[in-house]
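Below is a structure I'd like to ask you about.
What you see is the complex with one protein chain gone and the rest in place.
All chains are identified by letter, namely A, B and C, in their written order; residue positions are counted from 1 within each chain.
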Amino acid sequence: MTAPLASAPGERLRPHRRRRLALVLATHEGTSRIEALSDAVFAIAATLLVIELKIPQGLTDSARLLDALATQWPVYVGYVMSFVYLGIYWSHHVHVFRLFRRTDHVFLKLNVLFLMTIALIPFPTALLGVYWHAHDDRTRTALLVYASSLFVTASLFLAIWLHATHNRRLVDPELDDDVIRATTERYLIGPIGYGASFLVAWWSPVAGALIILLIALFYILPVQLVRHG
Amino acid sequence: MTAPLASAPGERLRPHRRRRLALVLATHEGTSRIEALSDAVFAIAATLLVIELKIPQGLTDSARLLDALATQWPVYVGYVMSFVYLGIYWSHHVHVFRLFRRTDHVFLKLNVLFLMTIALIPFPTALLGVYWHAHDDRTRTALLVYASSLFVTASLFLAIWLHATHNRRLVDPELDDDVIRATTERYLIGPIGYGASFLVAWWSPVAGALIILLIALFYILPVQLVRHG
Amino acid sequence: MTAPLASAPGERLRPHRRRRLALVLATHEGTSRIEALSDAVFAIAATLLVIELKIPQGLTDSARLLDALATQWPVYVGYVMSFVYLGIYWSHHVHVFRLFRRTDHVFLKLNVLFLMTIALIPFPTALLGVYWHAHDDRTRTALLVYASSLFVTASLFLAIWLHATHNRRLVDPELDDDVIRATTERYLIGPIGYGASFLVAWWSPVAGALIILLIALFYILPVQLVRHG
Partner (left out) sequence: MTAPLASAPGERLRPHRRRRLALVLATHEGTSRIEALSDAVFAIAATLLVIELKIPQGLTDSARLLDALATQWPVYVGYVMSFVYLGIYWSHHVHVFRLFRRTDHVFLKLNVLFLMTIALIPFPTALLGVYWHAHDDRTRTALLVYASSLFVTASLFLAIWLHATHNRRLVDPELDDDVIRATTERYLIGPIGYGASFLVAWWSPVAGALIILLIALFYILPVQLVRHG
């Protein structure tokens, strides 16, 4: 008689554990293909950047190859900037997705739109690489396109975050208020900063580019400073 | 004597749980690489679209860069349309694969053929981007190719669905009849609509393009409206 | 006194189950990144095929766009053939990896070499697409390159299989002898057939291409016919 009781507590725990495991698996299933798609888009956009690094062709004078390679420096800077930029977005994407417990329709669509701007990045990067040298209106045009593209990307990332955390729609209900507020503030810097860069670039492309650089530096700072701060 | 009995019920449950875990793992294994391949193809096809956004080269007049960029607008529209279109297919692919419990040989082959049409999308997109401006037979030709490509993609997606749900071949035997019927109807809209777009485009490319746009809007609507409706 | 004995059988089972779970996880970890890398290479090689489908440029005569597109037909055939071909290899890769329980150093290296030939496929495909029309020695050259590339791919796939199954080195020790033998025979058809295609192509490129087509049809047949036959 006691024995069934003896095993009963263990049995009573089991459904709980089963539910927990099911939850872990369901959570994983819920976002795993979104994450797989996103990781692939990030990786491909980043790796496609190398296509803009052109091999100087038809150089007959041997000494001029190094010159031709050196002249391309804005292309290399663009490669590094955009790769780092994609790396930053990717690590923030990983960070916020760890906080998400559910997905919904709007979230899925916003993520696809966000990935659309991520996949676009090689285009303004190449434009900037080609026309940075021009030192005239073309440089400004190229930077305005670059800053606009970053502005839209950052706005969509903020939109995903706001959609997911509004009334804790998709995040853990126990997620700390301060964490949400601090993260929102952090992700507001992007659209504001890139918007400022866009405006400043009308007056001075170099100053506009510096603002973009400063924002990148800001986002390279550890998320943990905000998270556990 | 009672103790073995006490543990016995627990033991008796264990094979059941083991089977359940094995099932989860087997299901995962059964489709995980199909999903991985599919996600990668979707991501690459979507990200390759950016290659069609050409950097205007050799512009000496600084003012003309913005013009040259603006003239490309059908290419940008094509980028957005095809990216959204791939995003929609991807999310429906995720949706139906959640309902699949098994795979079989025909299913695998159909999925590869479906991915072949997904990977093709950058081609008709580029064609449309280049010749939309032409405002003559070339516009029609480009749209006919685009609509045909969408028609074949949608038909193969429908074929996968019909193959999987026929006699509940690959789906959960307990999957609701109404869900299957509603989803089938939904996925019939694609081939019918793109077929109509193809026919209408002979008469008016603009009208044909509008039909394609309407179908996209239809599929952007939440699946849940059908699923739980 | 009886109680410890009562729980003991359960406890005795547990290490077994823990080991089983650990084995599943270890097996998964053992090959999961190999599979991830392989899936990505298959997907990218397949999706890069679309790059060979060129948009006819600079056509001023509107009627000629359809002609220009139609003239490319060997490129489309090449796209379909190589995509299907990659799909077949991928599904066999999935099939044999399900039988593998361990990895070793040689296996890893062979898989990288195999992927190197998989990633190469867009090159001979493009070559064949461009020169099939030539109807002279260039057609033969293109087909010889294509057949050689398939021969090396098939040989490396066979090498992976032989390495893994020799003395059941990397497969389940209980894997049936007949399954191994039948699969070996099946994977021998590839190198032999592509070798034959290479030789025949010297005499007639069309006949060589037909052999390649027949081998593809053979491999499209369900693996299960062999496996459970």
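The rule is simple: a contact is a pair of C-beta atoms (placed from the backbone, for glycine too) under 8 Å apart; a residue touches a chain by one contact, two chains touch by 3 or more.
Quick caveat: nothing in here was measured; it's all calculated off a predicted structure.
From the set A:L49, A:L113, A:V145 or A:V171, the residue in touch with the chain omitted from the display is A:L49, counting the whole complex. Within the whole complex, the absent chain has one touching residue among C:A36, C:L66, C:L99 or C:I192, and that is C:A36. Think of the hidden chain as still there; on subunit C it touches residues 1-4, 6-7, 10-11, 14, 18, 25, 29, 33-34, 36-37, 40-41, 44-45, 48, 51, 105, 108-109, 112-113, 115-116, 119-120, 122-123, 126-127, 130-131, 134, 136-138, 141-142, 145.
Remark: the residues of subunit A touching the chain excluded from display are 2-3, 5-7, 9-10, 13, 17, 24, 35-36, 39-40, 42-44, 46-51, 53, 55, 57, 59, 62-63, 65-66, 69, 79-80, 83-84, 87, 90-91, 94, 98, 220, 222-224.
The rule is short, and it goes like this: only the chains that are shown with their structure count from here on.
Counting the residue numbers that touch the partner chain, subunit B and subunit C have less than half of them in common.
In terms of the distance between Cα centroids, subunit C is separated most widely from A.
Taking each chain's centre as the mean of its C-alpha atoms, subunit B lies 24 Å from subunit C.
Chain contacts: subunit C has residues 3, 6, 40 touching two or more partner chains.
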